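With one protein chain held back, the other chains of the complex are shown just where they sit.
Each chain gets a letter, A and B, in the order it is written, and its residues are counted from 1.
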Amino acid sequence: MSENVLKIENATMQFGGVVAVDNLNLEINRGEIVALIGPNGAGKTTAFNVVTGVYQPTNGAVWFQGEKIIENHPQGKMKKLYKGQHDGEYTHVLAPTPDKVTKLGMARTFQNIRLWKSQTVFDNVLIAKHCRSTSNVFSATFRLNRKEEAAQREHVAELLNTVGLYDVKDELATSLPYGKQRRLEIARALAAEPKLLLLDEPAAGMNPQETDELTAFIGEIRDKFDLTVFLIEHHMNLVMGISDRIYVLDFGKLIAEGTPAEIQNNQRVIDAYLGVADDA
Amino acid sequence: MTSSKKKTIFTAAVLAVLLAVCVVVDMTLPSYHIVVVVIKKATVYSLVAVSMNLLNGFTGLFSLGQAGFMLLGAYAYGVLTIPVDKRASVYQYFDGGAIQFSLPEIFSGALGDTVGTVVGMLAALLVGGILAALLAYLIGLPVLRLKSDYLAIATLGFAEILRAFFQWNTLGPITNGSNLLKSYPAFSHATPYVILAGLMIAVIVLLINSTYGRAFKAIRDDEVAAEAMGINLAHHKRLAFIISSFFAGIGGGMMAMYMGTIAAAPFKSTLTYEILLIVVIGGIGSITGSILASFLYIFSSEWLLRGLDAGKFLGISAPSVFKNGFRMVVLSVIIMIIVLFFRRGLMGDKELPDLLDRRPKKREKEAAGK
Partner (left out) sequence: MQAILPYVINGISVGGQYALIAIGYTLVYGILRLINFAHGDVFMVAGLVMVYATTALPMYVALPLVLIVTVILGFTIERVAYKPLRTAPRMSVMISAIGVSYLIQNLAFYITGGVPQPVTNPIPWISENVTIFGESTKRVTLVTPVLTIVLVFALVYLINHTKIGMAMRAAAKDFETAQLMGIKINAVISMTFVIGSFLAAVGAMLYFTNYPSVAITSGGMPGLKAFVAAVFGGIGSIPGAVVGAFIIGLCEEIIKGLGYTTFSDAFTFALLIVVLCVKPTGLFGEKVTDKV
């Protein structure tokens, strides 16, 4: 049995009357590339936000590397939806902020690129190293952390070489073309030294050639940095090309899981994407 | 020579020249001369403007509490440095006050008169800074969770509460209630101000260019991304707030030195506004800009435009127009023009060393054009 990196257990996320993620269960093992797909509005990004600590789930838990990092129990507002179902399973509230989750070893990219606009390519990656820095504000200000800083800069240069952005390192991040900005976001996430990399639609807005390059690239970095990858994507070429396993969400509910081949032939998935004719 | 080395030398040279000019001014002009006065006041404003820029410009927290922290620093300085034998007359309505020691005198006993007095004055400034930082920590706990404009109004409110507090008669034995604090020692020359503020600003520059400074800028640019990349928002915002307030407190102490008397009245929200506008004129996110704008602002308001208040300006005599207050009207119109049409201010987010960059880039562009 391979080592479990991420486990989502009975996660439910409810916004008022809308149940964005509905009792989701999911597991990712070490070294896997797992995709989460589904039609628009299926709750994929919400699931990401629950895992990374942006939202506190209404119910359920998240395990990371064998440790429970997020937990909430269904009080009050959840009672109607899952009456009696999860009683006693969750008793604590664990709600780390996203920065704590990142420090534990997860890093993510964003669907709508969120680079630091006024910073150079190099600094964008360097800033992500901040969370791995051991210096305090005093030692950093008075440059007592020279060694660490030099090591960080070296590592950033290496990373930029890996992703092929070293030659534009002094440009403003936002002056890069779209595809390179996406790569930069991945480089930035890698700088935080994650075990699990979460990619939110990394190929959005890319042409087929760029998408192919990205597919190869994700495989490369997985091997090079010994990563586990969890991604959301709409480009089926990419998803089918690199995923070891796929989970499919529809209206917040998990409707299928399996290898790419299994998913391609799953009737429920096809229905969810194409819709079912009323008179069928 | 690498460009970064060139920049360092250029910066050092500019700073050395400025310091030399200041020393020469001190040696040739009496301390009440307008040039000396302008340098002193502008230096103090520079420090406070830079401290505000650290928060508003580099961390993106729109705080308007600067005057409150300055007030604290100013009072701390006054209370701790008034000579013991003068306390009876200063605190005449409060039986000579509750505090019966003076830091410069304590240090004089140990270190000799001159050195001791200076060390005591510096220690008092430091205490002011630390008190401001402590207060910032306490205020920050509830307030820093607020977003942009709410934060602005809450910090403004805190500064106002503090001002009311310092005028409260029950605290009179320490703050002298609504009466002036005076008779405390102060530097009469401009050079000590320049060196002191210069050192403080240098520390802020070091901070901004450190890994923490970069984290602050990340928070300013995109809070969500910063948090997702492992930057603890609450912790870093609090740090920026505390550090900024620390330097504002020291700036307040220096302001007290420069003014000669301390009352709560000058530390109104108008002072915060003034400093904010200086930061804007210089360019939000530029230390060089804040300093440059402080000097320009003080230079114009104290000297260049003085004629506008006194009836005669640029040889034009018009007492009915150029009367008391006209100078500030002109100045605020200029500020509004900058705010509306030159939003990047004098420097944008460029610093002194970046001035060297401009030409080579132009040449590159020309080369590319050919």
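The working rule: contacts are C-beta pairs under 8 Å (C-beta built on N, C-alpha and C of every residue); 3 or more make two chains touch, one makes a residue touch a chain.
Since the model is a prediction, treat every value here as computed from it, not as a measurement.
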Residue of A:Asn49, A:Thr102, A:Gln152 or A:Thr228 touching the missing chain in the full complex: A:Asn49
Which residue of B:Val50, B:Ala190, B:Ile219 or B:Leu276 touches the chain not shown here: B:Leu276
Sole residue of B:Val115, B:Ile153 or B:Leu199 that reaches the chain not shown, by the stated touch rule: B:Ile153
Per the touch definition above, residue among B:Met27, B:Ala164 or B:Leu314 touching the missing chain: B:Ala164
Positions on chain B where the hidden chain makes contact: 56, 62, 142-143, 145-146, 148-150, 152-154, 156-158, 160-161, 164-165, 167-169, 224, 268-270, 273-274, 276-277, 280, 284, 323-326, 328-329, 331-333, 335-336, 339-341, 343
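Just so it is clear, only the chains that are shown with their structure count from here on.
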Length of the line joining the C-alpha centres of chain A and chain B, rounded to whole Å: 44
Contacting residues of chain A [partner chain B, same complex]: 52, 54, 97-100, 102-103, 107-108, 110, 114-119, 123, 126-133, 135, 137, 140-143, 145, 149, 152, 188-189, 192
Chain A-facing residues of chain B, complex: 203, 206-207, 210-212, 214-215, 217-218, 220-222, 224-234, 239, 243, 285, 349
